[in-house]
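Left out: one protein chain. Kept in place: all the others.
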Amino acid sequence: MEGFSFSTDVTVRFAETDAQGIAHHASFVVWLEVARVAYLDRFAGGYQAIRDQGLEALTTEVHVRYHGVAYFDEHLRVWARCVGVRGARFRYEYRIIRGEELIADGLTSHAVVRRDSYRPTRMPGWLNAAISAAESASSSTAS
Amino acid sequence: MEGFSFSTDVTVRFAETDAQGIAHHASFVVWLEVARVAYLDRFAGGYQAIRDQGLEALTTEVHVRYHGVAYFDEHLRVWARCVGVRGARFRYEYRIIRGEELIADGLTSHAVVRRDSYRPTRMPGWLNAAISAAESASSSTAS
Amino acid sequence: MEGFSFSTDVTVRFAETDAQGIAHHASFVVWLEVARVAYLDRFAGGYQAIRDQGLEALTTEVHVRYHGVAYFDEHLRVWARCVGVRGARFRYEYRIIRGEELIADGLTSHAVVRRDSYRPTRMPGWLNAAISAAESASSSTAS
Partner (left out) sequence: MEGFSFSTDVTVRFAETDAQGIAHHASFVVWLEVARVAYLDRFAGGYQAIRDQGLEALTTEVHVRYHGVAYFDEHLRVWARCVGVRGARFRYEYRIIRGEELIADGLTSHAVVRRDSYRPTRMPGWLNAAISAAESASSSTAS
């Protein structure tokens, strides 16, 4: 997908469906997190590497727009990119597709905090560098 | 809360927490739904009344901003109001508070669809009237 | 219910249903936990009181038998009793009913552990006493 260099795949679990017969809208929020974790695994040693330094990334905003419904056992692709790193804060943008069809798009905002105090702290340099490298590769891919 | 006439209470379940030691951000999305359901119970005969007519309300957008963290077993109040009914579409706005502290605010957008086809259809008149009555009462309360 | 002196009520959330149109079977497991937490709130100062002493109660076994299905927005009553405290270990038994109808019964087993090591440790005397008091009241009620 143009402007994105990373994606991960999810299959709609039965437990993620609801009585409307479709994937529950909160399931998408979990899939965005699955994509962030997979992104950090790929580019930055994993979210656990961040936790191992006594840090957590809090989610400060979630925004999802649903363009279609998804059904049990369907295979979805979640595209994710990390944008707008500034101090303690960063943002991800997402596209969720089934084949060629856009099912949802979204963004999440985050703040790096110390685990012991939940106080914001600047993103570690190594993480910022890893994200920059990942996303600059993405930009050149997309151009 | 000014501008809101309806609220419902939730207590953070252990299953809703995560390894950050706080309520997982996707749990809030479920609480917004709990509030919508309670709102419809109060003002419009319940969501099941809508389903009984072969209709569903799809969620087409979720936007939550987190201003604080919530912990296991805390009591939260979810304020909700229905705004902007137009054709098949309507929107809810929310404030989630713990005591006097704003923990999160949000909005969700919805479309009334026929259950058999998932095609949008105008909101039934009785539902529109029930929401208008509820919210005009709210406005006068708030003024 | 005979032999039980404690119950708590849950309403089936939409997010807890699945594409079978009923409450997902894993939702029941969460309701058992909701009942345990409410039980400890009532009789023993809350689960948080246990956590505040550096302890956690791990779940070591879950067994649920489903006798009926539950639907969205239904009101269920979860009866719970704590039985078989022995050293670090204890067990709960449950009945979930809708009106007079038994929807599910179950049991869960638990071990008290230190939070820093996850090593089992004897249940604190005050907690054991609180549970004994609660359940002996129950036995006399039931007889």
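Every chain is named by a letter (A, B and C) in the order it is written, and numbering of its residues begins at 1.
In this section, contacts are C-beta pairs under 8 Å (C-beta built on N, C-alpha and C of every residue); 3 or more make two chains touch, one makes a residue touch a chain.
These numbers were taken from a predicted model, which means no experiment stands behind them.
Undergrad: Mind giving the shown chains that are in contact with the missing chain?
TA: A, B, C
Undergrad: Residues on chain B that touch the omitted chain in the whole complex?
TA: Missing-chain contacts on chain B: residues 14-15, 17-19, 21-22, 24, 26, 71-72.
Undergrad: What does the interface between chain A and the hidden chain look like in terms of residue numbers?
TA: So the residues of chain A touching the missing chain come out as 13-15, 30, 33-34, 37, 41, 46-48, 72-73.
Undergrad: Would you write out the residues of chain C that touch the absent chain, in ascending order?
TA: Touch with the absent chain occurs at residues 20, 25-26, 29-30, 33, 56, 58-66, 69, 115, 118.
Simple rule for what comes next: only the chains that are shown with their structure count from here on.
Undergrad: In terms of CA centroid distance, which chain is the most far removed from chain A?
TA: C
Undergrad: Which chain is the middle one, judged by CA centres?
TA: B
Undergrad: Quick one: chain A and chain C, Cα centre-to-centre, how many Å?
TA: Their C-alpha centroids are separated by 35 Å.
Undergrad: How many angstrom lie between the centres of chain A and chain B, each centre taken as the mean Cα position?
TA: That gives a centre separation of 25 Å.
Undergrad: Could you check chain B for residues that touch two or more other chains and list them?
TA: 30, 33 - these are the residues of chain B that touch more than one other chain.
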